[in-house]
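Structure below; questions to follow.
Left out: one protein chain. Kept in place: all the others.
On to subunit A.
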Amino acid sequence: MQQAMTGAAAESAKPSARGASPLGDAAAESYLTLTVADQLCGVPVLAVRDVLGAQTITRIPLAPPEVAGSLNLRGRIVTAIDLRRRLGLPARKPEEGQAMSVVVERDNELYSLLADQVGDVLPLPRADRAPNPPTLDPMWREVSVGVHRMGERLLILLDVERILAIG
């Protein structure tokens, strides 16, 4: 049940993650886009292991507020990080639907980044990247490695390591 991948995002995420070698450098600069409370974000596609739809998440009492809980991914326990809370954004309202999980791995542990929507995988060449504006919220500056212009909108590139540096 938890394997139920939803939407095109999952389809596009998996193959490119696997097809890293044929794509070569292109994959290295490909980012999975996700939306967190209307903010467009990107995570390196090579860091992503899975994209999951809505999951049953068990709350963990006394955990840091950014930790939404834990979920079961094919027999492995995944700790879910609420990106909204991590980025200091307002909490998700019930009518906004359920969050999707972007599963990443660090030190043999699986973590799920909870995002509102997961979008396409886009090549974002390093050359086009703008540095963090100095006026950026310090909390964001901490986790962002740069900014990309996406037509009308700006996309923040998230550093997964730093996102997971909680507590």
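The rule is short, and it goes like this: contacts are C-beta pairs under 8 Å (C-beta built on N, C-alpha and C of every residue); 3 or more make two chains touch, one makes a residue touch a chain; residues count from 1.
Here, contacts and distances are computed from a predicted model.
Trainee: Can you pick, from "histidine kinase", "Peptide ABC transporter permease", "Glycolate oxidase subunit GlcE" or "Acyl carrier protein", the UniProt protein name of the chain not displayed?
Mentor: The chain we cannot see is, by its UniProt record, "histidine kinase".
Trainee: I'm checking contacts with the chain that's been left out. Which of A:L40, A:A63 or A:L122 qualifies?
Mentor: A:A63
Trainee: For subunit A, which residues reach the chain that was dropped from this view?
Mentor: Listed in rising order, the touching residues are 1-2, 56, 58-64, 67, 69-72, 75, 77, 79, 107, 109, 111, 164, 166-167.
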